[in-house]
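The complex appears here minus one protein chain, its other protein chains still in place.
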Amino acid sequence: MSATLDADVREKLRQTAVATISAELRRRGYPDMSVDGVHSRVPGSKLVGPARTLRFVAYRPDLSDEHGSGYNAQKQAFDGLRAGDVLVIEARQDPTTGTFGDVLALRAKVLGAAGIVSDGGVRDSAAVADIGIPTFTRSVHPAVLGRRHVPWEKDTTITCGGVAVQPGDIVVGNDDGVVVIPAHLVKEVADAAAEQEKQDAWVAERIAEGNPIEGLFPPAGHWKDEFDKWRESH
Amino acid sequence: MSATLDADVREKLRQTAVATISAELRRRGYPDMSVDGVHSRVPGSKLVGPARTLRFVAYRPDLSDEHGSGYNAQKQAFDGLRAGDVLVIEARQDPTTGTFGDVLALRAKVLGAAGIVSDGGVRDSAAVADIGIPTFTRSVHPAVLGRRHVPWEKDTTITCGGVAVQPGDIVVGNDDGVVVIPAHLVKEVADAAAEQEKQDAWVAERIAEGNPIEGLFPPAGHWKDEFDKWRESH
Amino acid sequence: MSATLDADVREKLRQTAVATISAELRRRGYPDMSVDGVHSRVPGSKLVGPARTLRFVAYRPDLSDEHGSGYNAQKQAFDGLRAGDVLVIEARQDPTTGTFGDVLALRAKVLGAAGIVSDGGVRDSAAVADIGIPTFTRSVHPAVLGRRHVPWEKDTTITCGGVAVQPGDIVVGNDDGVVVIPAHLVKEVADAAAEQEKQDAWVAERIAEGNPIEGLFPPAGHWKDEFDKWRESH
Amino acid sequence: MSATLDADVREKLRQTAVATISAELRRRGYPDMSVDGVHSRVPGSKLVGPARTLRFVAYRPDLSDEHGSGYNAQKQAFDGLRAGDVLVIEARQDPTTGTFGDVLALRAKVLGAAGIVSDGGVRDSAAVADIGIPTFTRSVHPAVLGRRHVPWEKDTTITCGGVAVQPGDIVVGNDDGVVVIPAHLVKEVADAAAEQEKQDAWVAERIAEGNPIEGLFPPAGHWKDEFDKWRESH
Amino acid sequence: MSATLDADVREKLRQTAVATISAELRRRGYPDMSVDGVHSRVPGSKLVGPARTLRFVAYRPDLSDEHGSGYNAQKQAFDGLRAGDVLVIEARQDPTTGTFGDVLALRAKVLGAAGIVSDGGVRDSAAVADIGIPTFTRSVHPAVLGRRHVPWEKDTTITCGGVAVQPGDIVVGNDDGVVVIPAHLVKEVADAAAEQEKQDAWVAERIAEGNPIEGLFPPAGHWKDEFDKWRESH
Partner (left out) sequence: MSATLDADVREKLRQTAVATISAELRRRGYPDMSVDGVHSRVPGSKLVGPARTLRFVAYRPDLSDEHGSGYNAQKQAFDGLRAGDVLVIEARQDPTTGTFGDVLALRAKVLGAAGIVSDGGVRDSAAVADIGIPTFTRSVHPAVLGRRHVPWEKDTTITCGGVAVQPGDIVVGNDDGVVVIPAHLVKEVADAAAEQEKQDAWVAERIAEGNPIEGLFPPAGHWKDEFDKWRESH
């Protein structure tokens, strides 16, 4: 159902800015892999891991009675998380209710999950922040899930923040937001992004020395030669 | 998977305003069964029938290659329509692309489907209107489905225009828009709405005669007595 | 509480485009008197009359029990309309419910009201159109008022479609939408707008003859002389 | 006009998460009591107190001259605050202007008010934060009130952030946002929420020990027995 | 500055649905050429012609004095239209003001312009419709341009409805909305779209005969053979 993420790749992605990964995805024909409108409220949060998914449908009394109470899909999804997983929730981009709170976040933390992403809200947001598991949401809101949603099913293909997500896709988040890497591209994108970051760092040093952007960002002509030389020796 | 709709109930619903049905649903604890933002561009359009459903996820090149081309879920959904069915499409309320066009609408018409509801757009809208099958959408837009969506699955529970819809729910539309009646409530709601319309028509006659709203809408006191008397004799 | 509208002024305003009135209001320091987002669904509808007002607050069960049932502020407002009045409703720009339907619209029609303006929806929209009273709303929606609102009070100062409205202000609507004229400006604006329309018509004739806009719209130099001459003789 | 808040109840509400209060309100048929879109910019802010209210209408030059200048309704509202009060402002959810600034916030602070809630913006936001009175607003914006509003009346029923508020309702805010408790429910909700928090804390301890959510959140079966036992002895 | 449009290509585009053109643009890597949110209020309107452009900036008193009065860029743009041209206006997608009215529309008509597209509003909309020049706008609104805009410059590259437009691009509109064809693609797209419409018409006939979508839309296998045969003989 969902892929494990190689420890090296995970570490490489953790060292890489989401912006750099986003650029590499675009180069490969995937410009729309950002989970738009979703952020962490804890500065410096970093998230890497394979997606597990959860889909909600709109609240409706009869469906809520059947599917919303008891050991519903949401509770099963949290109990079923494995170490390193990222739970991604389709909440129809509705900011006007919470989609999980401190108790479920704690369960995810205890299981070693890497984080939670929801295009709806988080409730008990201060308590959730204290638990220390990275969470990226569209809003904070005190209302319970049932104000707007019925938890429906887990581990299917969903849309979160405008991006299609499948179990096993790799989710990466930082202060800029969240991107999703299709599973089959993860190694290639991780390598290319790490390489790009080296170039960006080298360029930044040149900029810091007072050089203009022209011809340097990205390196062309003599700057390209200099960079290639430097790259060979590092 | 989906209910057939008794011919008497269908006819009763066809004679009843969507506004009246909406009020009866609210009385039974279902205030949120309207497909918000969705309308017909053909004045006087009327729609009644059991729901068949279709779910899209966000466009993504790899998923589109696998699921969007060939005989995809959308095409299967249209080919699978039965006489009287209403196809309801979850397009994530995105107005910026079409979700079906004239060829698919024609197929639905040939199969005797009762109509199509989508919380996305319709393309080739003039040709679709000419075909004569009732269609209720959020927008008209020339772009093909693939600008925003990949057709994913059919005949599951979806959310359309903010309302959860299951195959077999009864969908009713007119100039006001579209409401969804949970299958188990349809007979009760159809009967109550038809009865309510009789009362509303009687009240309207009294208003037309120059009587004030006070005590008459809804009928109370002596107006209630008069209405009950009239109702017995009709 | 609310002004009567002189028959001559009413007729003058009826002959005048809302766009022209809007321009005259702007010239006098009132650029924001349009009820934004509100239109008639009946092409060619025209509305002129003094405002009566109705304010809703958000739905809440206890307030609805006390103020929403029985002979509430909404019903009193409709019963209290006089010939020529325009009822203006503050519905917090919420398109997701109706704010009046056919029975109340019929009452307004019987009383000779000039029309109804609401920054929420109208339900039973086809029946309301048949009644023939001009109605300008933000949306059509089948749900009853109580989905979102409690009728609160009438004939106070409200905000409708982003414009403050007082009882006695003059409301004018056509295919472009609705503007509100503060009571103390109505005569002045009506006269100026009628005069402006004469000039615009004269300019349009010159444009139709093939003359360029330059110097003609508005008339300057020799065009100004020609217009002044024409104006004197008409 | 407005209720005083029992010191015990106030303290109990202060100790309770807004999310828990929101859930208790929903259980009693009040799912829509959150002031949507309104937050404090100071992490950890907490607000409890009875509502005082202030209503704005849209800016209009003549109304502004009469009602906006001098000792207007806004200034009267601030001067009239009592120790413990929360001023709640209806600003039509418009983020594009300030609705109060540092001088008025200071006046509220000096009077011992518990806080300010507005569904518009706050200006001089850094200075307001320094004053130390809890403020929950939709936005920060430098423009003065008069860009969009005329202060109209105080201590009437208003709508703020989509929720109807009456003077004397109890307003509670924290990092999640703000909820409004109808005055007649405050004791019952405060007690139930405090009780619920005890259960949630006990559940959280069990989750922290590694137990799954299933059957535990909320406690059922043997977990229910264990919790009841624990609850009796605490 | 702007291209003339070959009469044959113009006629071909006039015969072709905007939806078909949109699909052909997407096939060539241009999925985002629709002017989103812009429609004609006159059913059956059709628009084809090379773009002329006009850019507005936000209203500001000093800039309005210098650039908004007199023979401004807007008036120059209208006076400068040639037979067959389409004027495309960047109005920052603001629906709350008009961007042209009946006098300017009449000037465009007299000059033989093919139409007007604006991502703002049209004022005097009924009069404009009577003039008979196709106009596609985001809204109808009575306010004058100066409520929100200052006309700035003409015949530069602009963004209208989310799509970049250059003078000489070919603009095509119908009931679905408006698309823009980059000048260098127009012949190729017109030919391909006309060809595609032949296939779609043939497919529609087969659908009308009762054949399923499977394998037929688009034609594959034996249907492909049949279509190719038919195509050769027509």
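For reference, chains read A, B, C, D and E in written order, and residue numbers begin at 1 within each chain.
One rule holds for everything that comes next: a contact is a pair of C-beta atoms (placed from the backbone, for glycine too) under 8 Å apart; a residue touches a chain by one contact, two chains touch by 3 or more.
Please read all numbers here as calculations on a predicted model, not as lab measurements.
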Indicate each shown chain that the hidden chain touches within the full complex. A, D, E
If the hidden chain were put back, which of E:V42, E:V110 or E:A164 would touch it? E:A164
For the chain left off this view, which of D:Y30, D:F56 or D:F78 is in contact with it? D:F78
Could you list which residues of subunit D touch the chain missing from the display? 71, 75-76, 78-79, 95-96, 98, 101-104, 106-107, 110, 123-127, 140-144, 146-147
Which parts of subunit E are in contact with the chain that was left out? 29-30, 32-33, 57-63, 92, 150, 152, 157-159, 162-164, 166, 182, 184
May I ask you to list the residues on subunit A that touch the chain which is not drawn? 17-19, 21-23, 26, 31-32, 34, 36-37, 39, 43-44, 174-177, 179, 200, 203-204, 207-208, 210, 212-215, 217
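Operating definition for what follows: only the chains that are shown with their structure count from here on.
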Between subunit D and subunit E, what is the gap in Å from one C-alpha centre to the other? 49
Rounded to the nearest Å, the gap separating the Cα centres of subunit A and subunit E is 39
Indicate the residues of subunit C shared as contacts by at least two other chains. 32
